[in-house]
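Let me give you the structure first, and then I'll get to my questions.
All protein chains but one are shown at their positions in the complex.
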Amino acid sequence: MDTDEFKPKDHCGVFGIYNTNGRADVAHSAYYALYSLQHRGQESCGICVGDDGVMRIHKALGLVPDVFDQRTLSELGTGNMAIGHVRYSTTGAPQVVNAQPIVVHHVKGSMAIAHNGNITNDDELRAEFELDGAIFHTTSDTEVIAYAITRARLNAKSIEEAVSVAMDRLKGAYSLILMSPRKLIAARDPNGFRPLCLGKVDDAFVFASESCAITALGGTFIRDVQPGEIIVVSPDLENGYASYKVDGRLNLCVFEYIYVARTDSYLEGYSVHKARRRAGHFLAKSHPVEADVVIGMPDSGLDAALGYAEESGIPYGIGLSRNRYIGRTFIQPTKEGREEAVHIKLTPIADTLRGKRVILVDDSIVRGTTTKSIVSLIRKTGAKEVHVLIASPPFKHPCYFGIDVDNREELIANRFTTNAEIAQEIGADSVGYLSIEDVRKIAEVPGADFCVGCLSGEYPIEPPNNAGKRKFETKLSEKQG
Amino acid sequence: MDTDEFKPKDHCGVFGIYNTNGRADVAHSAYYALYSLQHRGQESCGICVGDDGVMRIHKALGLVPDVFDQRTLSELGTGNMAIGHVRYSTTGAPQVVNAQPIVVHHVKGSMAIAHNGNITNDDELRAEFELDGAIFHTTSDTEVIAYAITRARLNAKSIEEAVSVAMDRLKGAYSLILMSPRKLIAARDPNGFRPLCLGKVDDAFVFASESCAITALGGTFIRDVQPGEIIVVSPDLENGYASYKVDGRLNLCVFEYIYVARTDSYLEGYSVHKARRRAGHFLAKSHPVEADVVIGMPDSGLDAALGYAEESGIPYGIGLSRNRYIGRTFIQPTKEGREEAVHIKLTPIADTLRGKRVILVDDSIVRGTTTKSIVSLIRKTGAKEVHVLIASPPFKHPCYFGIDVDNREELIANRFTTNAEIAQEIGADSVGYLSIEDVRKIAEVPGADFCVGCLSGEYPIEPPNNAGKRKFETKLSEKQG
Amino acid sequence: MDTDEFKPKDHCGVFGIYNTNGRADVAHSAYYALYSLQHRGQESCGICVGDDGVMRIHKALGLVPDVFDQRTLSELGTGNMAIGHVRYSTTGAPQVVNAQPIVVHHVKGSMAIAHNGNITNDDELRAEFELDGAIFHTTSDTEVIAYAITRARLNAKSIEEAVSVAMDRLKGAYSLILMSPRKLIAARDPNGFRPLCLGKVDDAFVFASESCAITALGGTFIRDVQPGEIIVVSPDLENGYASYKVDGRLNLCVFEYIYVARTDSYLEGYSVHKARRRAGHFLAKSHPVEADVVIGMPDSGLDAALGYAEESGIPYGIGLSRNRYIGRTFIQPTKEGREEAVHIKLTPIADTLRGKRVILVDDSIVRGTTTKSIVSLIRKTGAKEVHVLIASPPFKHPCYFGIDVDNREELIANRFTTNAEIAQEIGADSVGYLSIEDVRKIAEVPGADFCVGCLSGEYPIEPPNNAGKRKFETKLSEKQG
Partner (left out) sequence: MDTDEFKPKDHCGVFGIYNTNGRADVAHSAYYALYSLQHRGQESCGICVGDDGVMRIHKALGLVPDVFDQRTLSELGTGNMAIGHVRYSTTGAPQVVNAQPIVVHHVKGSMAIAHNGNITNDDELRAEFELDGAIFHTTSDTEVIAYAITRARLNAKSIEEAVSVAMDRLKGAYSLILMSPRKLIAARDPNGFRPLCLGKVDDAFVFASESCAITALGGTFIRDVQPGEIIVVSPDLENGYASYKVDGRLNLCVFEYIYVARTDSYLEGYSVHKARRRAGHFLAKSHPVEADVVIGMPDSGLDAALGYAEESGIPYGIGLSRNRYIGRTFIQPTKEGREEAVHIKLTPIADTLRGKRVILVDDSIVRGTTTKSIVSLIRKTGAKEVHVLIASPPFKHPCYFGIDVDNREELIANRFTTNAEIAQEIGADSVGYLSIEDVRKIAEVPGADFCVGCLSGEYPIEPPNNAGKRKFETKLSEKQG
């Protein structure tokens, strides 16, 4: 269930547009694109318009429709290009200072950056730059990237060369979109942990975290940015854009398919919806259950539930209805009334469930609290059996490459050893997970592999020593005035 | 598609609760109940708490979560009972003065009323009362009901007797919930045009437009209020409540099943979800189409699409993805970009549609503009054929009993004569509607009939002469100072 | 000091405009007029535009600039006439339902009413109307006035005749402005407790509580509405307006001069500023003090302080500076820090006070808490002596005619018997009040007298038996369902 506040959260979504045919209403384009990437981050968002070297930015905490209105969009005005960003939501107090894009001014002019991912050596780089007199305004690794590029720019012939030099210093996961006074640049780390693709909308080239943003604008998908690739868009280039390549090999985060990306997106050319239905197919083979109906958790488990039904031959049913008016201002019932909350957000469709052996499919299970409530609700409605099948392997290890999970010790997969124990905990007749072997096959991307580090504990590149989120508050107290 | 702003709108949802066991947090209960009835009205909402004869009310324009927060709920405080109301949204400027419940003070104390329906002789009654010195603050027929009851109360022994006398004067459709200093009363017109049911939540009796509100509170459905019935809840009564019956025979509005009610509700004991799936079954029989996949318009057509797939044997697919971040502050693209808007709100899942013969099922079609955009979008995504099947008959006639449709001349069913013409207009390969005969059978309610006046032009009771919405603005200019 | 939350509060300010030359932007005129009457009420405000019989209203809790913006004003639109109202602020929770103007619809059309004052027999009238089947929506006596006029209208030839008949039933204080589909009417009770005047702005006739509203619009003061007078404005009348007279004799509330009205207004043709300076003159004669400087409490005591200085020959000084950024959202320091609050709102000008014998003049003193803080502040700043002189007699008795004081037992004049005791309480070297004899002379209005009931306990007309504010909450619990 994707309203579960304990689910892993992707860090961000990024977008960039360059209109090769003069100035255009790029702010509105970015607005609609960010709308379609909203699922990748709900904490803050921002758009920066580049207008012949002048950069105008607006960013704030909140959802896209809260942060932008006609007035702010018209103040951003028209321009040659724009980049945009949506940022994830944490349980702690969000900080507007870390909202993106960030705009900095250096010796060669201005530069705007939007970043999705996680730089694993940002502490070392930050220390190095500080020792050279640098000051930082934020705790974000995006500012470290900005410094790395700025420093490289001092001796580089072009901004793309500077990006390339900086990429030699940066470790970890990054899908970057960057705007200089005259160029729009996209860069993806050599493992391609986070998605990034290129498309065309009328006379404009666009970059986006997911293809759904290109579709939203009525545009055409061209291709994914390759691992280790830098793509520069500039009107001076023959085809409108040029590519520079660092060696790389795809290790796309498998959770992008499982639940981060939108079901209508294509990642590395493969349909997310299809991957999820395939997850259902694999589940039906590895975890056959005798049952009367297969239902999906709305909306996160619907695709895999349909896949399970297709493969197993058990009828697909609509068993849970979601109240679509629940918003951020919903007043939570008190602790005692926690289960009641579920009755408001999700309600059972009795006609589908009563007297039935029910298979409930979801994309993942984190703390288990919500699933437990739903299972109980389905039983109360009259189901004879409830089997919970999860279209991904258990999430057990930390992610260093852009996915954030709080309180790992609370993960249900870390609190219990066997599926039987988990079933007992959540009140289900049985529980089954997709295997790591199967999850690697859910999308058929030739010559590529997925990062399954959070599932297996084995990472494509070495994880950093210090994996904690940077906290200036504790850090600063060690320093002296 | 239920985001279509041209769809018929139900007037309201009502709720009432009486805690037989002293004071309780009835305001929060009403809050959660209204949340679950939000689909019945988004213009305004209100809650009135009755606390030992003292009535405290809060109502305003906006959705339930916008109008109520912890502060307003705690100002409403605890009480013996509460009633609540959600009101529909029109395209014109909404008026807070018409928000409900309304509280009036008369010779026997205070009275709060929440009303769903439409009084067809309210003009005559209003004129009669005015000639006797009455003044009106609103243009709502609820105030006319209040006057009718107040006048009857002068000579009646009890408030329920006053309601009964008033019901002899009131014509049309009404599902009323009324609170006097000591009693909670529900009343339903003799045709039972609008739904109303009774349930129990712990020590409280509750009334609601739909059973989903009872389920939301974790309560138990007892039964529907019968056509022409008055139910009084009071701690002085032996079983907690008593019934008074006026002659009646059910003519429930068939559109309640088709799209007004929530899919998890039961109306007259019959599952709304099941009725919609049956509509799909009937459609599959009456409109067989050779196709590869059946998809539903999210979320309005999903149930009927599943029904069609079940009956026809054609696979059910997930073909459209809905952006759930679209809210009221979404900035509409300009006219030229109208089709683009659809790309933001609804996006195609190409893997389901490409190269396929697609059946698209929806619950209704009004102006046709949105459907046309969706059909075009599905074709662009690569579908070979698109057949549109509608799980209700064409809406051609006015409703006088609580459903409001603006601009009847814009209805697609009134602009074209044949399904082939409509198919051409919206770019579909074929279009099919459920027949009036079939729609009457979608829910099996013994001894009852449905009102299908808006479909057939034949009404259970005589419609009023003047069917226009009361407009003081035009009316008043005829009067003299 | 006029930020003292314990000061008596006037109930309201009223305004009306009739443009004799067709439709005009009367909503903006009312907006500016209400701005200039804002000091008469800060709780809520409203404007109703009459446009050829159509009435459009907007009213809400809040100050004029909070309630009205360009959008709401343009929705009110142009019209022939408009009336407006500002309402006072109480410490309890304000209720929007009692905001004015109120618009009611009766057998002869619509009617809008704005009322300043207090009907003393509204309980009797309300009971009488209820026994005849009337229902009330508010607790305001304005609704009683509306009923009285509506009932009279049934048999009256014209709205003005109905007003006249109703005035025979209404007791107490009222300055009314009323709008029928074709006429604008002003009426003032036979004692003229509350002010009301007539003016002209270009082609429009205007009524207002104070002349400052006429001046604000760049208009010309014509004359005060006389006690017991009804003035009708209509384009059909020869001079634009006609007068109907009930017997009356002026007993204008003396507190209007002392602190309710704005210093630049004229009431009954007499300058409020001059009246306040005269109060200073009288004080200087009755309470001569040896001192070095006379300062006024900003802004409430400045006029009288200047008067004292003029008459006594002691130099006038500027001794206190007011922070004009203090608004409603100012965060009050905690109880312990109460005195600190004064340092934020009012600060001493040391150069004026240090080493000086200071006379501090204010218009009134209510609980004394604020005055005590100010006296202490002046002493801390280095003043050798502080004498407090009050330009009005002590407020000791209730007002039944439109002025509201909470917690009469907390009035400093009721807690102490002598000026010496009060001086000791507030830490002043001496305290002096204007005498009742003198206050009656502060404005020279031929043939008139002032109501000084709250000072002397003797009222021009008999006060009501039940002087409490109507509270439905307690009242209703006595009634039966």
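Labels A, B and C are assigned to the chains in the order they are written; within every chain, residues are numbered from 1.
We take it that a residue touches a chain if its C-beta (ideal position, glycine included) is under 8 Å from a C-beta of that chain, and two chains touch if they have at least 3 such contacts.
Nothing here was measured: the structure is a model prediction, and the numbers come from that model.
Among the chains present in the display, which ones are touched by the chain that isn't there?
A, C
Kindly state which of the options A:98, A:116, A:164 or A:180 is in contact with the chain not pictured.
Only one listed residue reaches the unshown chain, and that is A:180.
I'm checking contacts with the chain that's been left out. Which of C:44, C:118 or C:263 qualifies?
Of all options in C:44, C:118 or C:263, contact with the hidden chain holds for C:263.
Can you say which of A:35, A:147 or A:325 touches the chain missing from this structure?
A:147
In the complete complex, the non-displayed chain touches which residues of chain A?
Those residues of chain A that touch the unshown chain are 52-56, 75, 93, 102-110, 127, 130-137, 139, 146-147, 150-151, 154, 158-159, 180-183, 234, 472-474, 476-481.
Name, in rising order, the residues on chain C that touch the hidden chain in the full complex.
On the side of chain C, residues 28, 31-32, 35-36, 38-39, 63-66, 68-70, 73, 212, 215-218, 262-264, 266, 271, 273-274, 299, 302-303, 306, 310, 315-318, 321, 323-327, 329-331, 333, 339-340, 343-344, 347-352 touch the unshown chain.
Criterion: only the chains that are shown with their structure count from here on.
Give, as an integer number of Å, the spacing between the C-alpha centres of chain B and chain A.
Centre-to-centre distance between chain A and chain B: 38 Å.
So how far apart, in whole Å, are chain A and chain C when each is placed at the average of its C-alpha atoms?
About 60 Å, centre to centre.
Enumerate the residues of chain A that touch no fewer than two other chains.
Not one residue in chain A touches at least two other chains.
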